[in-house]
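First, the structure itself, so that you have it in front of you.
Note that this complex is displayed minus one protein chain, with the remaining chains in position.
Entry: chain A
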Amino acid sequence: MIRLGVPSKGRLMERTFDWFGVRGLTLSRTGSDREYAGRVEGADIALVLLSAGEIPRELSAGRIHLGVTGSDLVREKLVRWDMQVETVAPMGFGQADLILAVPKAWIDVDDLDDLDAAAAQFRAIHGHRLRIATKYHRLVREFLRANGVADYRLVDSQGATEGTVLNETAEMIADITSTGETLRANHLKILSDGLIHSSQATLFRSLRADWTAEDRAEFDRIAPHLTAAP
């Protein structure tokens, strides 16, 4: 049977349930609030409730056939993600941009050209490379390499990343933002060409899972509802 992995709590879970609901699949949690079990009405699908961060790995391992998670997480966690999963449908919520941001006071830095020059200057003066706090190491490194930016260093930050600049553990950040509110509150601005990835909740299909003939038939039956506008 097709196994569908969805986020197990919060807004992301509610929006996911709604999204499937208007497309004729009723998802619900069963049992108590603490129990991660659920069911699907309207299709022959088993529901697996998972933390959104684990869903890329489960898709890659083929333990779930379908999964809902942020496109940023899939790109960060799965090497050559498009060889492992296929996008079934962008879901139109959970929008957030992975961006590069620097202090507003850096009036000499607007874009990647400036950033690269400022990084060279910073290293010459401070004796170490310009630190960028992030949890998206691979996406940021690939982006900066593709753009030929040098003399930076990634420092790991798993939370409150915007605060690292004020605390002087980093000079700038690469993080997810939806409204830019937190950035402004921390006196940061986004580089004009510093958009690394525009993320949203996305339904992915695993290319690594074992798809039986029945699974395929069932997927082909529901896929038109999932990919069409409701």
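In this text, contacts are C-beta pairs under 8 Å (C-beta built on N, C-alpha and C of every residue); 3 or more make two chains touch, one makes a residue touch a chain; residues count from 1.
One rule holds in what follows: contacts and distances are computed from a predicted model.
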Chain left out of the displayed complex - its UniProt protein name, from "Histidine--tRNA ligase", "Cytochrome C oxidase subunit III", "Sodium:phosphate symporter" or "Manganese/zinc/iron transport system permease protein": "Histidine--tRNA ligase"
Per the touch definition above, residue among A:Ser51, A:Thr87 or A:Asn147 touching the missing chain: A:Asn147
Interface with the undisplayed chain - residues on chain A: 79-80, 103-108, 110-111, 113, 116-118, 120-122, 125-126, 129-130, 137-138, 141-142, 144-154, 165-166, 168, 170-172, 186-189
